[in-house]
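One structure is given here, and the rest of the page talks about it.
We show some of the complex, not the whole, and keep each chain where it was.
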Amino acid sequence: MKNIKKKSDKKVKKKKTNLQKFIRKSTDKVGLPPGTLVHVGRYKLDKVGIEIFNYNKDSLIEKKIDILNTEEFSVDKYFPTLVNSNLMWVNMEGVHRSDIIRELGKFIDHNMLVLEDILNTTQRAKAEIYDGYIFLVLKMLSYNENNDEVEDEQVSFILGKNFVFSIQEGKEGDVFNPIRDILRKENSVIRKNSSDFLLYFLLDVIIDNYFIIIEKLGEKIEILEDELINKPTSITLNKIYSLRREILFVRKCVWPLREAITAISRDETLLIHKKTEGYFRNIYDHLLQIADTIETLRDMVTVMSEIYMSHLNTKMNEVMKVLTLIGTIFIPLTFIAGVYGMNFEYMPELKSPYGYPVALIGMSFIGLFMLVFFKLKKWI
Amino acid sequence: MKNIKKKSDKKVKKKKTNLQKFIRKSTDKVGLPPGTLVHVGRYKLDKVGIEIFNYNKDSLIEKKIDILNTEEFSVDKYFPTLVNSNLMWVNMEGVHRSDIIRELGKFIDHNMLVLEDILNTTQRAKAEIYDGYIFLVLKMLSYNENNDEVEDEQVSFILGKNFVFSIQEGKEGDVFNPIRDILRKENSVIRKNSSDFLLYFLLDVIIDNYFIIIEKLGEKIEILEDELINKPTSITLNKIYSLRREILFVRKCVWPLREAITAISRDETLLIHKKTEGYFRNIYDHLLQIADTIETLRDMVTVMSEIYMSHLNTKMNEVMKVLTLIGTIFIPLTFIAGVYGMNFEYMPELKSPYGYPVALIGMSFIGLFMLVFFKLKKWI
Amino acid sequence: MKNIKKKSDKKVKKKKTNLQKFIRKSTDKVGLPPGTLVHVGRYKLDKVGIEIFNYNKDSLIEKKIDILNTEEFSVDKYFPTLVNSNLMWVNMEGVHRSDIIRELGKFIDHNMLVLEDILNTTQRAKAEIYDGYIFLVLKMLSYNENNDEVEDEQVSFILGKNFVFSIQEGKEGDVFNPIRDILRKENSVIRKNSSDFLLYFLLDVIIDNYFIIIEKLGEKIEILEDELINKPTSITLNKIYSLRREILFVRKCVWPLREAITAISRDETLLIHKKTEGYFRNIYDHLLQIADTIETLRDMVTVMSEIYMSHLNTKMNEVMKVLTLIGTIFIPLTFIAGVYGMNFEYMPELKSPYGYPVALIGMSFIGLFMLVFFKLKKWI
């Protein structure tokens, strides 16, 4: 069965043109009353993967479960009971099962709006601060080397006093491995600190990946610049435009995130500790830097399309000029030949034995003169 | 009589070009003192349809009345008296009768400015918060599949402690059916909650329809992009420009609505409960997302017209280049033919039996040489 | 004497090009110390028209006086003494006599800055709130059907506790007739209310006229659009640019007015009553709507000039293409004819009786082939 799935997945992916990156089907929900938990998304996996890290300074219990689409899920069955100082990180992959998401509602007073947002993978990055928990949703970007495209995956975070949930849209793989490694080390910085610290680490690793995307885009620009100088074709222009769109896409992910991070770092609940605030400001600084660079990239791409146009014009003009020049030199000569091709009976030149060579020499002379004249005028 | 009406309606609709979508006749009122209740609008129906939902947690009384243009209307006659915890939703279709709107004034202290705004269907989206009631006006967008155009209908809302009025401009049909269904279910979420909750549901369903419009526009862009790549004509450009206008129109509806929703969610009267505020913020988030996407669409359309122009130029240039090339190759050859067409008596080549073939071969050679030269120069 | 005046007026009007609408002579005052009362303006009438409405709920005394330029003016002589609840509206036409304006200073503590602003008809719209009175200056727009142009006239308002002054630049006619009619009705809404209410009515009627201007501009755009599609000439472009300027001019009048109205509606003096504030906010909403529409019009005009350019290009390109095509088809044929016009003695084809028809057929064939080829390439 998995085989069939994969195939249809591919099809979906294939249809996902550039445009659909921007406006994804969020109309599945239209007509339904608000608060209805419906999955809106591209991926429909055949299971939900759940990782649970139950840790404190001294101990760590790691658990990994796969909930098949046919299985039931209950928080009580799978999640550990948190004792005193213990913290829990739950990392889920797959948001296609609304019943599972509904179960998570137990941790956040069954706040339907939040659960809806988790299920809807077309969210704009935002942070919402509630009593007792913070909800954050953003896009995790990765670079697909196969089709040379930036890909996005939605990740929702719920930060509670003693838990962090990270709920991914569920493409294979994520960027959290460094965090897992740190967690597994006894007495590591995360183990020693509160839950907001874990959230910071998770965000930091996602934002770090934005830098990679930026660099990839930068490399693409460099390659295109080379192409632009050496052998620009109309494909180059298409590439420029598609790159421009990709930059806009990344921009659309980063822009609202800045506000979200500001909201968190200014949070006045006790979830974000004084100490961690500086760290979130640090993330904010990174986002500013990324935003700056995106603007620069955008500007560069704009200039590139201008250069392309001017290059095209210049080249075309050169060709037309040379062609017209050739024509212009021969037209008067042809006229002279035409004159001596007239059939008047009394044309003295025609009788002269020197007529022909003189005509030839004269025509050469005129042609040469025009060449020199055009050269002097810098038209050639 | 209805028949005649329909016809003139069509005429009006036909005249309603793109431009009139933006600046609708609001000059009917010029010269009248402010506070004069005059209908300003496109549609003049022959009746006003009124639906009344009188409900509380346990019971629901639904009533539907049509007030013909010849009939009188009085609130006391048609509207139920609200007892204790009962809530009332009144949904009207048709704003062409100022006397009916004036009657509604009874619920809002005869606030003439509000009544005027309800009658004037050229409003910018806005919210006004008064003592005891909130007034909200916005555009409901729908996609007309017949003429492939976005259509708008003005809806005014009045939210009171125990009533919600929704007053539609009065085209046939609306998007409120899901709300009606929920209302009819006993103990449903709306039935259990206060009037602001009903308003939220009504708004949510309208905003959801904005997403559909956005997607339709997105599809149009995709179709145009295909056309642009495969066989762009000057009609394509016209379509691009008309699409651009449509996007601007939707933008003009969404932009001011954001402020209006903010105003409501920050309301400090007791009409919007603490609990519902989050819901209105949710609507605000949706509007941000829509606004974002509109900007993206705008950008895309701009790029498309640029691509069209560059494509046109490139194609034209190609044609001119090939044509000029052909000319350029034959002009020197014609000159040679002209030379040997001269009538000089002493042209030794003419006498030679090899003259003709040598000339032909020479000309072919020159032609070929030019072809190769142009090829090498990448001009062909 | 009036006759002569009219003539010179016309001359002035004629010279008033588009540009001068934007930067009107305000240099008359340069070099004079600030606070010097000097008239700066285009119109210099031969009299000042004064209308005085002295009213309360029950009674209205209406007076109309013309002060010739040779007559003296004194407030005490012409203005009524206001008893208890009586209100006074003074409407003046003509600001060319600084002595009259200076007399009005009696009502506003001889505030020279305000008097200066009234005399200077090149003001940017603004509101200034003083102790005991509010000063507001704005442009009244009207559409001159004769020369198809938007015309402006400056109006200054002074709102006091029991008086409103409206001082017009003094072109013939104004838009206040509806207000006069209401005033004359006993027990009418203005008669029953305080002075700020009268100011609101006066402003409302001026702003209503802005809508007419907007619609006129809209109509112009529609006409130009038709012209653009059917037979665009270089005059069309000039019209587009001049329309653009007109839109900018209206924009320049509306933009600062928004701030001014906000300032008034937020006034904390007791001149604007709580109740009237809502009305001023209503005017503000209208201004927003007008500003929105102006932006749309601007955008449309920009697009129109783009379309014009692209249209011009396309048309030109079409012409050049066809012309070049004709040339390109005949140039090779001419070459062939040239070949058989060569005078070589041994050209076997020339002797053959089929030579001529074969050549003709061959040439037709080549010509046809090229036509078909170009057709297939979609160059024709």
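A, B and C label the chains in the order they appear, each numbered from 1.
Assume contacts are C-beta pairs under 8 Å (C-beta built on N, C-alpha and C of every residue); 3 or more make two chains touch, one makes a residue touch a chain.
Everything numeric in this text was worked out from a predicted model, so none of it was measured.
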Per this structure file, total copies of the shared sequence (3 shown): 5
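Everything below uses one rule, namely that only the chains that are shown with their structure count from here on.
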Chain B omitted: connectivity of the other chains: A | C
Type of chain B:chain C copy interface by residue overlap (half), same or different: different
Distance between chain centroids, defined by C-alpha means - chain A, chain C (Å): 45
Centre-of-Cα separation between chain C and chain B, whole angstrom: 28
Chain A: positions in contact with at least two other chains: 341
Residues of chain B touching chain C in the complex: 17, 19-20, 22-23, 25-27, 29-35, 113, 122-124, 126, 128, 234, 237, 241, 244-245, 248, 252, 256, 305, 309, 312, 316, 319-320, 323-324, 326-327, 330-331, 333-334, 337-338, 340-343, 347, 349-353, 355-356, 359-360, 363
Of all residues in chain B, those that touch chain A in their complex: 177-179, 182, 189, 200-201, 204-205, 208-209, 211-212, 214-215, 218, 221-222, 225, 278-279, 281-282, 285, 288-289, 292-293, 296-297, 299-300, 303, 306-307, 310, 313-314, 317, 320-321, 324-325, 327-328, 331-332, 334-335, 338-339, 341-347, 377, 379
